[in-house]
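Note that one protein chain is taken out, while the other chains of the complex remain in position.
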Amino acid sequence: MPAEIKLTAKDFKSDQEVRWCPGCGDYAILAAVQGFLPELGIARENIVFVSGIGCSSRFPYYLNTYGMHSIHGRAPAIATGLASTRPDLSVWVITGDGDALSIGGNHLIHALRRNVNLKILLFNNQIYGLTKGQYSPTSEQGKITKSTPMGSLDAPFHPLSLAIGAEASFVARTIDSDRKHLTEVLRQAAQHEGTALVEIYQNCNIFNDGAFDLLKDPATRDTALLRLEHGQPYRLPQHPNGADGEEIVHDAHDPDPTRAFALSRMSHPTPIGVLRSVQRPVYDKQMNEQVQEAVTNRGEGKLEDLLTGSDTWLVR
Amino acid sequence: MPAEIKLTAKDFKSDQEVRWCPGCGDYAILAAVQGFLPELGIARENIVFVSGIGCSSRFPYYLNTYGMHSIHGRAPAIATGLASTRPDLSVWVITGDGDALSIGGNHLIHALRRNVNLKILLFNNQIYGLTKGQYSPTSEQGKITKSTPMGSLDAPFHPLSLAIGAEASFVARTIDSDRKHLTEVLRQAAQHEGTALVEIYQNCNIFNDGAFDLLKDPATRDTALLRLEHGQPYRLPQHPNGADGEEIVHDAHDPDPTRAFALSRMSHPTPIGVLRSVQRPVYDKQMNEQVQEAVTNRGEGKLEDLLTGSDTWLVR
Amino acid sequence: MTSRVEETGSTFEEPPTGGPHTGGKGVRRLDRVVIRFAGDSGDGMQLTGDRFTSETAGFGNDLSTLPNFPAEIRAPAGTLPGVSSFQLHFADHDILTPGDAPDVLVAMNPAALKANLGDLPRGAEIIVNTDEFTKRALAKVGWAADPLDDGTLSAYAVHPVALTTLTVEALKDSGLARKDAERAKNMFALGLLSWMYHRPTEGTERFLRSKFAKKPEIAEANVTAFRAGWNFGETTESFAVSYEVAPAAKAFTPGRYRNISGNLALAYGLIAASKQSGLPLFLGSYPITPASDILHELSKHKNFGVRTFQAEDEIAGIGAALGAAFGGALGVTTTSGPGVALKSETIGLAVSLELPLLVVDIQRGGPSTGLPTKTEQADLLQAMFGRNGEAPVPIVAPASPGECFTAALEAARIALTYRTPVFLLSDGYLANGSEPWRVPEVAELPDLRVEFATEVNAPDGSGEFWPYLRDPETLARPWAVPGTPGLEHRIGGIEKQDGTGNISYDPANHDHMVRTRQAKIDGIEVPALEVDDPSPAFGRGGPTADAKLLVLGWGSTFGPIAAGVRRFRAGGGKVAQAHLRHLNPFPANLGEVLARYERVLVPEMNLGQLALLLRAKYLVDARSFTQVSGMPFKAAQLAEVIKENADAC
Partner (left out) sequence: MTSRVEETGSTFEEPPTGGPHTGGKGVRRLDRVVIRFAGDSGDGMQLTGDRFTSETAGFGNDLSTLPNFPAEIRAPAGTLPGVSSFQLHFADHDILTPGDAPDVLVAMNPAALKANLGDLPRGAEIIVNTDEFTKRALAKVGWAADPLDDGTLSAYAVHPVALTTLTVEALKDSGLARKDAERAKNMFALGLLSWMYHRPTEGTERFLRSKFAKKPEIAEANVTAFRAGWNFGETTESFAVSYEVAPAAKAFTPGRYRNISGNLALAYGLIAASKQSGLPLFLGSYPITPASDILHELSKHKNFGVRTFQAEDEIAGIGAALGAAFGGALGVTTTSGPGVALKSETIGLAVSLELPLLVVDIQRGGPSTGLPTKTEQADLLQAMFGRNGEAPVPIVAPASPGECFTAALEAARIALTYRTPVFLLSDGYLANGSEPWRVPEVAELPDLRVEFATEVNAPDGSGEFWPYLRDPETLARPWAVPGTPGLEHRIGGIEKQDGTGNISYDPANHDHMVRTRQAKIDGIEVPALEVDDPSPAFGRGGPTADAKLLVLGWGSTFGPIAAGVRRFRAGGGKVAQAHLRHLNPFPANLGEVLARYERVLVPEMNLGQLALLLRAKYLVDARSFTQVSGMPFKAAQLAEVIKENADAC
């Protein structure tokens, strides 16, 4: 990639008209991403956004990079093949709570386990937007929707708990409306080697409006949010007995995922920021190293030799 | 079900010839299950075993209960439909590490999240047996197999970590060769209301022989195993600094899954027994309660009224 | 869409006569009208159309509707992709389609006008909301000048109305914020149109009050706007005449009627099948357009013992339905094309297990994600062949929204009688389109009761239960549900010995099982194909019909085909029409019917999938006429093609 690229947010806007509902949280995320990408110093042509299906998955159309709007739930699998063969690219996955956690759950947990070099942005609006408002795997229990007139029965996933349980090396959470925080989290995700999962609380003002108001309302957010920063102290919530919760210095790099897991369970307050960020072998990197190693040890494969093999005879 | 049923292991043997390799760990598990089932005091006809595909998934053929040998990875989904419509049945799922965690990963985590009343026995031999020995999602990194001659690259799942990350209400681990322990774990799983996941370390003596020898060898097992019992103390492994690990009283019922998660990460020693067992709403039970409630509130649905609706007119 | 009366396409008029409700304004009688409401996705055009439809249905006209909206929830306001429309065709006689072209267009903004103008015949009436014709709005759709006064619309009868202003004005005392008040402009438009066409109004007012029960001020505002619209028509000079379309009395066989959409009829059909079979209904489904509404509808009726399971994906949806079927429930899964692809493997398992299962496919535009909100018939061959190995599955397909009800019962009959998965192929046009439907008497409905196995059956007297010992008539295997003492058995997807059901790798047995599964499906009894052929000789044992052309279709093309046939016949043309409700197996008399005609024309909304099956099976040179545009055929277009083909005979 060219040594010196100076791009602006405008350079990352595609010519396609954005088709989300007016007021949708996706607009804010799009703006933040377009504002952040120039920072990467990566040429547009070396960035690829792969998405599944859902309102959120329309995202790639609006970015002037390479992109694929694939099928429902399969983006992590598709991106894995791309990243494994093209380590020179910066590959991003855009997905929704249904796309990633319902139909796509298996691909997500396997991508995390393998630690493929992907940045996965999960737009969690706790609803199926594109299909007009059925409950999703992150909707609260008892949710009344078109498909659950008497209330949903399933206990929702904690996406970050699931990710940590699936060996994730990087998990973070942020909010559509907090551009500064969102950008900072994207920055750290981009720097991470391996799979980075970023859960973005996103407001669907049509089918699940206000789901995150408590975390956004200036009146409540300071108590409702727990802002995590590596190396900075945070205080656990009060004990039921009223005693103050203990103060802990946040160590995102702790090899033991237990604390990060505990944080992923918390809801009052709700932790945002990078819960976990640890180094471990990266799948696609290793795959290419094996190829290199094979070439080094056995030499570039020769087709003649392969086809001939060891056991041949001549007919004259 | 008849008040008094006295059945023996023999009653649960089907007339089908068992077709596993001689020496396969599956035989021991089969014997243990056949030995345990009479204890349930449930009539044979009210027990159903549903499996996927794999050596382990042949299990239902050998039990004289109702059974379905379905397709690869889908048993939890199929069993969910059965359990939801037939709360009178005792429904068991038999699956392997590939069946449950590779192709079937999504159905497994969703069954756990919903807490459907299923007992899932996961035969973990850390290999694909039926397809002749490729590495599985639980195989150790660097494993040399037919499909990974230079060693596998993926970090394996910790099945119980994944389950806890997926909101599991009951997770346990046991070993094929330890009939007593296996039986005790089955007992607790059977008593649990909701989805119970039991990981059974199982030896594949053809393609992954001795994977669990350390945990079985009388010489090593006592130090290699950490036997968990609710209410009983256990000691955490030594600190790197040599200091003794702290002693903890095991609380399987702790609503906070953090400790169970920490246990699910431990490997030296390897915890066996019930790591977590908590009560929460059971999906199929609630589903049927909603039906009841609807009938109570609106009365048995009348087809005439439904078809007629509110907006009709007469043509003479 | 009920009996077979002429549909001419002409709109005759009578001299104006004063009608009761007009202040001395002119009234004209029409035999049919096609109205299209068009606006932003956010303007509530679908609701407006629905309301006008119920009033029209209640009034006793025959009708047919065509909703048309983008895949986006609310594409940006004022843009062409954001336009949502609802077309309604109603008449004083029976009709078959939503109409080829609107007589009246209601355009809520410039985008709506531009997107629909192309479909208007000259002379059509256009009602435009002038408030939205701002420079910016015009620019958005690439209009430099204002079409309202640059002659663009000279060919039409334009009624400019400041809908927004008038609505806000009417609501100035409502205390609503302007933004909220404006929202009611669709009800103003509805009121105006209700006046123009003498529609009843009580139903709509009742509807609005119950819909917004929780927000009474909103309810009142909408009612007020609705009435204001009506009064606007009644009092102002802008509208000189109003129109009467008499009830379509003779179009309907006597009975109680309601308006119904295909998806609603299908949901009701499934509940009826559950009642008639005495089996609890279990739906395992994953939401997907245009099938989701069936899931929504069924989840409302838990007091019928209906259990709906919103699965994590399509595979889990059908898997759960199959598990429920194993347990003795009526297992159903609903989806659209992409979901069917994902279910393929499990459908194959159901074929091997020989358990009853309903697979409902509401077809949409493909391939891949395709056109989610548009209609198509291109899943027929997927339904026939989309599985590994020889895995035959019966297929039924309704021909109209109302028929979705009977199709569900018929699919259930086949599944339960023959112990097999069954495909029901509907499509987006049937699913969202609606028509008047005669409410059936429960007594008329088929008896679908099944007998579960309760006794051991081994012919060798071993006292064992053989899960694959077949009924010699139907070749169906016994259905022994868990909980039945003594019949414990195991079934699976590996090949099994016929009879015992034990795993078998025996070559001869496999060959036998493959042919037996095929024979079971081929042997399914389905009603003979009825042919509509007015030839004098026809049917009375006379010589073959003197019509030389047969038009054969399946599924939602029935309406347009029948309308095309009418027009052709109205011009004195001779043509026979038949429509398949069973695609696998075909009716036993199909071959003989095909042989009767010199030429067979097969219009389909795909590239000729039924034609391929007909040619392969009967070696008949069936001619395809295909359109794969996501839109239904038009009657005029088909009349043309029918003529060409008839002339070529």
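To keep things simple, chains are lettered A, B and C as they appear, and every chain counts its residues starting from 1.
FYI, a residue touches a chain if its C-beta (ideal position, glycine included) is under 8 Å from a C-beta of that chain, and two chains touch if they have at least 3 such contacts.
Because the structure is a prediction, the values reported are computed rather than measured.
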item	value
Visible chains that the absent chain touches, using the contact criterion stated earlier	A, B, C
From C:Gly26, C:Pro81 or C:Pro446, residue that would touch the chain that is not displayed	C:Pro81
Among C:Glu495, C:Asp546 or C:Glu640, the residue in touch with the chain that has been omitted	C:Glu495
Hidden partner chain, touching residue among C:Thr253, C:Ser368 or C:Thr454	C:Ser368
Which of C:Ser352, C:Thr406 or C:Ser556 contacts the chain that the document leaves out	C:Ser352
Residue in contact with the excluded chain [from B:Tyr128, B:Phe212 or B:Tyr234]	B:Tyr128
Footprint left on chain A by the chain that the document does not show	14-16, 43-48, 50, 53, 60-61, 63-71, 74, 77-86, 88-89, 106-107, 110, 287-288, 290-291, 293-295, 297-301, 303-304, 306-309, 311-316
Chain B residues touching the omitted chain (full complex)	17-22, 53, 55, 58, 71-73, 102-103, 105, 128-132, 134-135, 137, 146-150, 152, 206
Those residues of chain C which, in the complete complex, touch the missing chain	70-71, 81, 336-338, 340-342, 344-345, 348-349, 351-352, 363, 365-374, 376, 378-379, 381-382, 384-391, 492-495, 505, 507-508, 510-511, 514-515, 517-518, 606-607, 612-613, 615-617, 619, 621, 627-631
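Heads up, the rule we're going with is that only the chains that are shown with their structure count from here on.
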item	value
Cα-centroid distance, chain A relative to chain C, in whole angstrom	39
Centroid spacing, where centroids are CA-atom means, of chain A and chain B in whole angstrom	29
Shared interface positions of chain B, touching two or more other chains	106, 110, 287, 290, 293-294
Overlap residues in chain C, where contacts from two or more other chains coincide	302, 312-313
